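Here the complex is missing a single protein chain, while all its other protein chains stay put.
And now, subunit A:
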Amino acid sequence: MMSTAAAASPVKAVTRSRLFWPAVVLAVLLAANLAFTPDFFAVRLQGGHLYGSLIDILHFGAPLILVSLGMTLVIATGGIDLSVGSTVAISGALACLHISESTDPGSLATVLTAAGIALGTALLLGAVNGLLVAKVGVQPIIATLILMVAGRGVAQLITDGQIITVTSDPYKLIGGGYWLTMPFAILLSALVVLATVLLTRSTALGLLLESVGGNPVASRLVGIRAMRLVALVYVFSALCAALAGLMVSSNVSAADGNNAGLWIELDAILAVVLGGTSLNGGRFSIGGTVLGALIIQTLSTTVYTIGIPPETTLVFKAFVVIVVCLIQSPAFRAKLAARGARARRTARPHAAAPTTNREVGA
């Protein structure tokens, strides 16, 4: 059905693409900025570094892209990970603590050890989440809620309630430095995104994840080790969050156990939903998620440049979430289609195209 539609009309193929609407929203948002800042799209090279609003959006959006990436795979299996914000805080706190306590904070070895400690801890946290969801069988939202509650406390325990500041050039590079004229954070997140796309789409892994999300029981019956896969995505999500935590803390050269990564889990869920990944699990789009994260970051940038109080973006986000969820809801589409069909039946009997439900085993 899809292929015949695509052959019949290339325009329809583009508008039917899962990435079409997120891309349109992003383009409209970017264009709207042009009205307020005429040189919004200007990117200039200054002292070997690229500068410009677009680069800023990518730069500050990099941690969100990483967190959303992990969240995408978790949601693809029908789960959710609320603990990413706490993981961001814990990872930044651990890395900064190690660097500030070391004798040689500027050396590469110290920074690598710090990153290793942070990522290793995240591995452990992700494994606990994965175990709770896959082995013990707790609902994902509740299982990760535990770490979300306790994690903030742990992060504050690590930093002793203070903000740890560090001065370390190699560490500064991760979130605030430049490499090959581009901010290093952009390159790093692009690399992770690329690796994930290759891993999920060039191997069967992506398909297996979607099948587990679509119908866990059927997947187990055809011989997919659903339990192991589900546990794996929580580990991956925690690792992505830890990397984002390193970026956030490195960008400001400080670890704040209280505020680092606050509400990022909500932004990440929003990015994933905006990108067209269904919260019911069973299908995912990494490209869509990246677009979704960029939309959110552009929105934040826009709100700042226009001068609206930044907190009111929450109202906008609420409406976006509800509209996107309504569009994704089969019940809503069925009601809409029924109404549309009734209207069209009077005019043209055969024109009422049924809205195909393309979700796998929903």
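Note that in this section a contact is a pair of C-beta atoms (placed from the backbone, for glycine too) under 8 Å apart; a residue touches a chain by one contact, two chains touch by 3 or more; residues count from 1.
Just so it is clear, contacts and distances are computed from a predicted model.
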Chain not present in the shown complex, as UniProt names it (candidates "ABC transmembrane type-1 domain-containing protein", "Iron complex transport system ATP-binding protein", "Anti-sigma E factor" or "Sugar ABC transporter permease"): "Sugar ABC transporter permease"
Residue in contact with the excluded chain [from A:Pro22, A:Pro105, A:Gly130 or A:Gly151]: A:Gly151
Option from A:Ala42, A:Ala109 or A:Ile322 whose C-beta touches the chain left out: A:Ile322
In subunit A, positions touching the absent partner: 80, 132, 136-139, 141-143, 145-154, 156-157, 160-161, 257, 266, 269, 273, 279-280, 309, 311-319, 321-322, 325-326, 329-332
